[in-house]
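Handing you this structure, nothing more for now.
All protein chains but one are shown at their positions in the complex.
Here is subunit A:
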Amino acid sequence: MQAKKRYLTLFSAGACLILLFCFGGIQVPLSRKGPSRRDDRSLTGYHPGARWRRFSASLQPFSPWEHDQSDSHNEHISPRQKRDAISGVYTGKRCRMESCFDFSLCQRNGFKVYVYPQQKGEKMSESYQNILSSIEGSMLYTPDPGQACLFVLSLDTLDRDQLSPQYVHNLKAKVQSLHLWNGGKNHIIFNLYSGTWPDYTEDLGFDIGLAMLAKASISTENFRPNFDVSIPLFSKDHPRTGGERGYLKHNTIPPYRKYMLVFKGKRYLTGIGSDTRNALYHVHNSEDVVLLTTCKHGKDWQKHKDARCDKDNAEYDKYDYREMLYNSTFCLVPRGRRLGSFRFLEALQAACVPVMLSNGWELPFSEIIDWNTAAVIGDERLLLQIPSTVRSIHQDKILSLRHQTQFLWEAYFNSVEKIVLTTLEIIQDRVLQHTSRSNLMWNSLPGGLFTLPQYSTYLGDFPFYYAKLGVKPYTKFTAIVHVVSPLVSQSQPVMKLLVVVAKSQYCAQVIVVWNCDKPLPAKHRWPVTSVPVIVIEGESKVISSRFLPYDTIPTDAVLSLDEDTVLSTTEVDFAFTVWQSFPDRIVGYPARSHFWDSNKERWGYTSKWTNEYSMVLTGAAIYHKYYHYLYTTYLPASLKTMVDQMSNCEDILMNFLVSSVSKLPPIKVTQKKQYKETMMGQSSRASRWADPDHFAQRQTCMNKFASWFGTMPLVHSQMRLDPVLFKDQVSILRKKYRDIERL
């Protein structure tokens, strides 16, 4: 019996165990799909498989209405005191604009930048020289420290690698001795390299105090958001101004190139940054994923050489970097010694979509650029997944990523000047918070440097975003007539012109810019028109005043006219309907062309009738009012003064400006007669076209402008836009714009 009892107990215990297995048993590893990685601490009531379900019972709200009231119990803390307290607490690594920047300096004169005078005997790298001269040439520059809101050192801080020949010693003492230093407040320090072998820290080797950093390869850990600016690493050969265009010329369909993913670079056998590059060979397949590394760099690479070095080096030499760069869909950008590498800008320019593999790198201009639209941001921890990730990217997405690389490259990266101006504009946006650029302005054509929020913060006021917003420009225009000769008779061309233009159904207003030395004629001497005619007397009587952004322009479109222009109402109407399709370009009548004169090694200007043109003169052209603002504020005083002194070339300059923004040619519309050429014989005293020097001047202008822009922005076109039924052999009654054909 005893044995039986014992047997029974054992048996029943076993049975119970089985039962428990069956019913409570899904916790047991056996019934799991995979082994669990960690042991679950079993807790009362905890069921790993339990679903969360809504509780239907009535629950309390998380915050009773009284909470709002309870806020007010703290009235004793004055917000003003709180603000003052901030600046004492949050300094150093916790600096923000609110705590380390003095906004009051920017209040009086706006956002102006001062550059310290260069000290004699102080060595300075070419790159830093370029940075300083870019600032000095920009519209933000002021030579007066009393007006400045931001200060830039003339001490070269770009290379803070102690082993580098460019390293500037005793920076600490030199900085402290600057009497405007003020603990670094409102200063910005540019830096490309920091730290040295083996750990490459981000320390600059001197106390930057409250200064902002514009630094390459900055890590998210050290990056002070909305205070520092992450800039790209650029080589010493990076052009100061102008800059190369992107390499994308074709949009092949399907968009895949010969290689899917490539990389060619050094592998580090020791020290920081080795891990990722050491692992690249796992992914290399020598077909469409070609990731090459070499150990052959530095003095004693042989000493540290590992088992794979020889094989890697051999493979490395088989491929040409340039060839791979131009023929790959994606380019890997793994961290080097520092987080950023030259590969980044190279890939961007080559329209090879960068695949970032540098965890913790605060990407260049991350504050304003949405990098997901131009790059693939990978995770070093998931290196082995990278090939399948890039293969999964849809071809439409590849096309748009590729286009965005080109846009960003040309908008912010292709010259030192753009990099520096972008940095300054980012800071300006922070300072003038309520007139700052929206994300769309930074991330779509033509980019933030051409979109000035001081003009307007509304996207629909610019010529660039109509399609993006789904809106249309205002359907009327304002005519601006530039008058330089006195009013002597009612039969003067300008009188006819005013009447004709005002008759256009699209004309909202006529503005006469009176740039004549004679006093303003009496009001009754101007023709009577159905639209208001406003006469503005140019104060300094300079030619640039025709391009001032007058507040009295109520429309988006401006029809710019010379006083001796001959046009018919129909022509004006037609040109305006065409402009509505191309609001970001100049649309007009008289066309000119430029060419490269290889004998004289300079640009040439021609007014001859040719099969192509690259400029439409502003003696009779429609364009967006915003270009008046750009002309006045974006262009440097040197060019504008030159134009004013000669009273010439303002139209060429406008064409340079618009084409550099739009990257497209202007549009010529059909005209009834030959323009200007027929006018030349007339006895208009002030006709500047009769002047023999006139032409030579325009030649000179072309070259001056091209050198300031750093490139030739003008683009040729071979077509002209005519009304659909232009000169067709059908009844004239069918035609809407019949006057254009009547001679």
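Here is the rule we use: contacts are C-beta pairs under 8 Å (C-beta built on N, C-alpha and C of every residue); 3 or more make two chains touch, one makes a residue touch a chain; residues count from 1.
Here is the rule we use: contacts and distances are computed from a predicted model.
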item: Chain not displayed: protein name in its UniProt record ("Origin recognition complex subunit 3", "Exostosin-2", "Transcription termination factor 3, mitochondrial" or "Nucleolar GTP-binding protein 1"); value: "Exostosin-2"
item: Sole contact to the chain not displayed, among A:220, A:278, A:327 or A:707; value: A:220
item: Hidden-chain contact residue, picked from the options A:174, A:236 or A:403; value: A:403
